[in-house]
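For reference, the structure discussed in these notes is given below.
All protein chains but one are shown in place.
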Amino acid sequence: MTVTAIGAAVRRKEDHRFITGKGQYTDDINRPGQTHAYFLRSPHAHANLKKIDLSKAKAMPGVVAIYTGDDVAADKIGGLICGWMIHSKDGTPMRAGPHPILAQGKVRYVGDHVAVVIAETLSQAKDAAEAIVVDYDVLPAVVEAGKAQAKGAPQVHTEAPANTVYDWHIGDKAATEAAFKAAKHVTKLDIVNNRLVPNAMEPRAAIGEYDAGNDALTLHTTSQNPHVARLVLSAFIGIAPEHKLRVIAPDVGGGFGSKIFIYAEETVCVWAARKCGRPVKWTADRTEEFLCVAHGRDHVTRAELAIDADGKITGLRAKTIANMGAYLSTFASSVPTYLYATLLSGQYAIPNIYCEVDAVYTNTAPVDAYRGAGRPEATFVVERLVETAAREIGMDPAAFRRRNFITKFPHQTPVIMTYDCGDYKASLTKAMEMADVKGFGKRRREAARRGKLRGLGYSTYIEACGIAPSQAVGSLGAGVGLWESAEVRVNPVGTVEILTGSHSHGQGHETTFAQLVSSRLGISIDNVSIVHGDTDKVQFGMGTYGSRSGAVGMSAISKALDKIEAKAKKVAAHVLEAAEADIDFKDGKFTVKGTDKAVDFGTVALNAYIAHKFNPQELEPGLKEGSFYDPTNFTFPAGCHICEIEVDQETGVARIVKWTAVDDFGNVINPMIVEGQVHGGIAQGVGQALLEGTVYTADGQLVTASYMDYAMPRAHDLPSFEVGMTVTPCPSNPLGIKGCGEAGAIAAPAAVINALTDALGTEDVPMPATPLALWSIIAKQSKAAIAAE
Amino acid sequence: MYPFKYQKAATVRGAVSLLKKAEEPKLLAGGHTLLPTMKQRLASPKTLIDLSAAGLSGIEQKGRSIVIGAMTTHAEVANSPVVQQAIPALAKLAGHIGDPQVRHRGTIGGSVANNDPAADYPAALMALGAVVHTSKRKIPAEEFFAGMFSTALDEDEIITKVAFPIPSKAAYVKFPNPASRYAIVGVFVAKKGSNVRVAVTGAGSNGVFRHEAMEQALAKRFNPKSLEGIATPAADMNGDIHASADYRAHLVGVIARRAVAAATA
Partner (left out) sequence: MPTVTLTVNGRSVTADVDSRTLLVQMLRETLHLTGTHVGCDTSQCGACVVHVDGKAVKSCTTLAVQCDGASVVTIEGLAQDGKLHPMQEAFREHHGLQCGFCTPGMIMSAVDIVNRKGIVDEATIREELEGNICRCTGYHNIVRAVEAGAKAMVSGTPVRQAAE
């Protein structure tokens, strides 16, 4: 029996099915009698629906049913919800417009759902959708966050005057203003955090199915959190009570946040399945995904940093306008507030912080959490300010960071968070060594001889994850608790099933979680299976996002394992005929102190079930325990990424020549998987910085609606990454884990832009820093240089 | 996709007769432009005439020309020892169209007939002074390309092969679109005796074009330095989210210099 230790880079258990084509994603599933749904989507960004004529379409071949917003209203099906209440400065609750699953009277962005056609085949559904005649009264649209609050701007929802969902703030305004008044130097930046499309490679999909015999519904869907989906569909939208609705998220091909949310399409599928009495399947094509998946980021920010004569940061203030899109998605309101502004202290001891955030509606796709969710935006603000400030006051950016790092823990920031541990100097020092920062000057001169501008940029990021202590987030407006659940079922032969509320869509839970069980119970990981993603099998859980599966999900498993161990010791005491207090458990064996009497875990498990050796009044048979783990604090992964980049002066093409990442994730269960998470996160962050721009025309048409126009990072756009780690174990959870899923995406954009601004000698470099953008800067500089001569 | 009738032609003559009598026909070569367009329901031919069995594939050297059958795939051109030896620039161009899977299906005939303003082959045909052979006639590249997505082909005319005169020096350099990987600017330079041609794809608002100012300068001295100071009017350039007209005009100069450098290396 091989035990797999915590910290071993064991290969993934789930891989066999994926590398042999045996994974089962939602679109791979077909149900008997299945129909196909196709959504007629608005071609206009903003329009009143005057009339929808279905008569011709309903007569088309293969059409089973066509539904519109009127049918939804008639069935009293509720709208989609936003589950986090934010209050404005004046204490009033956020102003949210309704979010119907099929448009009712008005469409608010290109792609908004006008009608659903259900037909025998997808082609027939598309044919019929083309035959629907819609009379649109087209209205002017507003697209940019910065223009949404202007006088006379088109109003997206009457409920939100000036398109403002909330104007929220955090921190001490007066104290911060005083700090700025007293500052020796103030650094100011205008920052646009570009809108991104998550682009999990598996497009979203759903199959709704109705069992008339039991009056029960089943929904297969591409979800990161099937229980939350069921809760929302049941309690808020009114599809069916929870015990009559089973939500299954089978293999899911990437999420990055975009599959947390409850969308119109899966809601329609499960509602329509009962209504038309047939299973209803929908799979997005890539362009539908671009149009209607929740986008990420899209902030416009004015940020300032106050510095005293000693090069110490004394204050930070920011005003951010966050684009929410046309509707508030499931967790949209929390992203630019509690997931963003609470991280504006970065790794630095900043005594005064004040941040205002206005969330605005526009005629664009809804915006919600995308890998990092608020924390990349915060890191970008802080790290751009710090890098710029250091340059402005003539200090080395690394030295400036060192001077301002937090060094004593716990540390209370002015923006809610209490950092529990960390060693920011250690990760910076290690990263600088790995990146050979000392040799950079030489490399820069060598590059210049080749006509290349070479730059080096840091990003010493911090994030709050392990989301999240329920009481704390409840006090901040969250509609749910953010604990996690686990159940450990030991079978009579000693194999183990772990039922977890976490959901794996690429993170390797089937391996990492099994490693924990293996190391705790002394059994092979092959004898552990992880069950997740099915509300009929698994107890209620909160799902996977916010780098929480390790810190929260595994902590729940760990706590359940504590209970298993305690009970097993009782059983072992009976088997070994010794006192419970004398039983030790180590390496999968129960022993009696001071004797050579021993029994293995499997035998104890068997005895727990055959129950011959103990009195049922003293001890219940069986070996199965559960736990709900609620974290006591966020976790605070942090680290240092260094990007070295070269820009071709003639074309503006930027090439990353070296990437160094040193992260502190606390204790690590499987370093191979953790490094993989870092790689993927960096790639998405580099994508944001160099490639990925979401472009709407002024009238709200999405220009970047396929891979023909939206530049996804490809293999040759990226270098290999140098990844290192430092470890300060997290004190707030039993495993000392902080979480690693989002770090790369949080750290990377600032590192890239800091490197580019270093290379180009200007702080004004936009994201994405495309060849066009960089060439435009270089061309402007050379014009200015010529003019100056 | 809308429904269509699929027909496989066994000969060019058979294909031509199908073209004449079938309802709303389209020729299917590699299908790598046509099928995505049909999937998006932006094209709706009633008949697809598959040319894969019409005997149009193959590469041979005929005198001082390389003759490539219309249904020859990009991968076959890229890997052909004949092409690599005679016109390495053409092999290299073919080896960088799309991606490896696209190159296994996409054909020279399909690419040339489609005349996408960002496609690579049109630049090669123009710069090398290629001749397009059809079921009816031979058309010099100059006369063949008639602006974006438009050619001199009649409705019942099929490209059978393309003949490329072998240059003394040639190179193609592409600046790809970061998303689609099509050319934002692609410049093919070719020198044959004292004759120099510079053809630019991706950039022009009316498809592939020859850069006469550059040709004249290079005819005097075939060196990247000869191109310094030669401007390309931005007014004639395409502009989109990836590259403004000004940027394209600038890139034409940069990429042309690099192409000449590669041709003289």
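By written order: A and B. Residues from 1 in each chain.
Simple rule for what comes next: contacts are C-beta pairs under 8 Å (C-beta built on N, C-alpha and C of every residue); 3 or more make two chains touch, one makes a residue touch a chain.
The structure displayed is predicted, hence computed values, not measured ones.
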TODO: Quick one: say which of A:Arg286, A:Arg443 or A:Lys613 touches the chain that got left out.
DONE: A:Arg286
Task: Residue in contact with the excluded chain [from A:Gly506, A:Gly602 or A:Pro637] - done: A:Gly506
Task: Hidden-chain contact residue, picked from the options A:Val142, A:Leu217, A:Leu718 or A:Ala751 - done: A:Leu718
TODO: Determine which one of B:His133, B:Lys161, B:Arg181 or B:Arg197 touches the chain that has been left out.
DONE: B:Arg181
Task: Touching the absent chain when the full complex is considered, from B:Val82, B:Val102, B:Ala152 or B:Ala213 - done: B:Val102
TODO: Among B:Leu48, B:Ala113, B:Met237 or B:Val252, single out the residue that touches the unshown chain.
DONE: B:Leu48
Open item on the list: For chain B, which positions touch the chain that isn't shown here?
Closed with: 1-6, 8, 28, 31-32, 35-36, 38-40, 48, 50, 52, 75, 98-102, 104-105, 180-181
Open item on the list: Please output the residues of chain A touching the missing chain, sorted low to high.
Closed with: 11-12, 14-25, 27-28, 30, 123, 199-203, 251-254, 256, 285-287, 505-508, 672-673, 675-676, 679-684, 706-708, 712-716, 718, 720-721, 744
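Here is the rule we go by: only the chains that are shown with their structure count from here on.
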Open item on the list: Rounded to a whole Å, what is the gap between the Cα centroids of chain A and chain B?
Closed with: 44
Task: Touching residues (chain side chain A, partner chain B) in the complex - done: 123, 126, 287, 650-652, 691, 693, 695, 703-704, 707-712, 717, 770-772, 775-776, 779
- [ ] In the complex, go through chain B and note every residue touching chain A.
- [x] 1, 40-41, 175, 178-180, 241-244, 247, 250-251, 254
